[in-house]
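Every protein chain except one is present and positioned as in the full complex.
Coming up: subunit A.
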Amino acid sequence: MEVNFRKIDIDQYDEDVLLESELYEPDPRDPAQVISDAKQKAATVRTSLAQGDIAGALSIVLEDAPYGPNVEEAKNLTLQTLVSILNSTKATEISGIVKSLSPDTQDTLMKYLYKGMAMPGWGDVSGSVLLGWHEKLTEAAGTGCIVRAMTDRRLV
């Protein structure tokens, strides 16, 4: 069956098309600023991890997480930093940590868990670790948190 018609960009014929960029507020920061922020956070997180402050490290990396176009490098660095935190947490501590996070931070963490699961084998991403966090996070923040990770157009 002919399916090529599905690839036609019909929006180009619509004068009043709704653009992706109209659906969310853009990040006010400059892309260069975003990457330097991400690098700085990666360093701060290493210090926090050395002191064993997992919840603190998570809050730092998840706050003002990069989103939107043109910041791929910062996104990948943030994911890498986050994965390093997730991998170095004891399974018994996860539940307490996710409960201590703010609702906004929980939502952002869920977005990264799904991003990680979509990139198996990338860097240190481990499916079983992500699923462990996902289970505990869903217990703490409910299905609402998953729904928000799906609806939010501010992709991390």
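Simple rule for what comes next: a contact is a pair of C-beta atoms (placed from the backbone, for glycine too) under 8 Å apart; a residue touches a chain by one contact, two chains touch by 3 or more; residues count from 1.
Throughout what follows, contacts and distances are computed from a predicted model.
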Could you check which of "Spermatogenesis-associated protein 17", "Monothiol glutaredoxin-5, mitochondrial", "ER membrane protein complex subunit 2" or "Actin-related protein 2/3 complex subunit" matches the UniProt name for the chain that's left out?
"Actin-related protein 2/3 complex subunit"
Residue of A:62, A:86, A:113 or A:141 in touch with the missing chain, whole complex considered:
A:141
Which of A:12, A:92 or A:151 touches the chain that is not shown?
A:151
Where subunit A meets the chain that is not shown, the residues are 16, 18, 22-25, 103-104, 107, 138-139, 141-145, 147-148, 151-154
